[in-house]
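If you scroll down you'll find the structure; I have some questions about it.
All protein chains but one are shown at their positions in the complex.
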Amino acid sequence: MPLAHVYVWKGFSDQAKKKTIAGITKVFEELGIPPHAVEVIIHEIPKDDWGIGGEQACERFKDMQPP
Amino acid sequence: MPLAHVYVWKGFSDQAKKKTIAGITKVFEELGIPPHAVEVIIHEIPKDDWGIGGEQACERFKDMQPP
Amino acid sequence: MPLAHVYVWKGFSDQAKKKTIAGITKVFEELGIPPHAVEVIIHEIPKDDWGIGGEQACERFKDMQPP
Amino acid sequence: MPLAHVYVWKGFSDQAKKKTIAGITKVFEELGIPPHAVEVIIHEIPKDDWGIGGEQACERFKDMQPP
Amino acid sequence: MPLAHVYVWKGFSDQAKKKTIAGITKVFEELGIPPHAVEVIIHEIPKDDWGIGGEQACERFKDMQPP
Partner (left out) sequence: MPLAHVYVWKGFSDQAKKKTIAGITKVFEELGIPPHAVEVIIHEIPKDDWGIGGEQACERFKDMQPP
């Protein structure tokens, strides 16, 4: 422990994944948890499959892209 | 809030996704929650990866397809 | 299938739970899925444990209550 | 009930999936639960998306493969 | 890896938890995975919060108890 499941839009770059994993691990390290105990699982979700306000993100946020 | 993670068999159509997102959002709207606060994330799961009664759904429900 | 995990703020009333379960089940029934195949699991999350915009919901949405 | 979401590295073989589904179902059967009530959902996660100790599993466990 | 999130009805006994954790770990061990790499997280869900077929499990399965 701890374990984080992170859900992002599909297209999240490898660079963004590396920074997410390293960054979240560091958040817990600063709380005194040894880094080897931290797991982060990233789930890429197509914008068609993510609904906000009743609409697919591919329509509502047509022009936004993940980092 | 609220947030719904919905798991369905792979092959769920775009039309079914739209209806799922709109429909679940409306369920919460009828409880007095503003629609923009509702998130619905759909996860398509291959039938090989979904087990029921000890068997893969691709065997147990060979002839069933998602809507 | 399908299966929905629904996350709401702690304090969600029994009436709201009943309507959430019945309503989401009906959304899938209207897609042609038999109701007995639909599962809905509600998770009540204390507002202290739900962060939005970097803050706990108990601070950011001090005056809001779940239905 | 019960329901198990199982997260493994991408590349988990069909044989391993079958054994995971059958095996977990049997664990619950031995507790007196009828097998038809047990659901197991397997999620294959690319090693790039699974972080341990601040690093992607594709780097930290370069030579390990799922069964 | 692997990681299993297991959802059961509230009231699951300590004995059942021990057997679930040991049993699922053994399923993966038989696939060649070292036991120390297996994590199992059990989530106890009140029967009021688990809907099947549009109804709460506390109504639909009034007389059933978890092991």
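We just call them A, B, C, D and E in the order they show up, numbering each chain from 1.
Here, a contact is a pair of C-beta atoms (placed from the backbone, for glycine too) under 8 Å apart; a residue touches a chain by one contact, two chains touch by 3 or more.
Remember, it's a predicted structure, so these values are computed and weren't measured experimentally.
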* Structure fact -> Omitted-chain footprint on subunit B covers residues 3, 39, 41
* Structure fact -> Touch rule applied to subunit C and the missing chain gives residues 7, 45, 48-56
* Structure fact -> Residue list for subunit E contacting the dropped chain reads 14, 17-18, 20-22, 24-26, 29, 35-36, 38-44
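The working rule: only the chains that are shown with their structure count from here on.
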* **Comparison of A-E and D-E by number of C-beta pairs in contact, larger one** => D-E
* Asked: Where the CA atoms of subunit D average out and where those of subunit E average out, how many Å apart are those spots?
  -> 14
* **Geometric centre distance via CA averages, subunit E-subunit C, whole Å** => 21
* To do: Scan subunit C for residues touching two or more other chains and write them down.
  => 3, 20, 24, 26, 39, 41
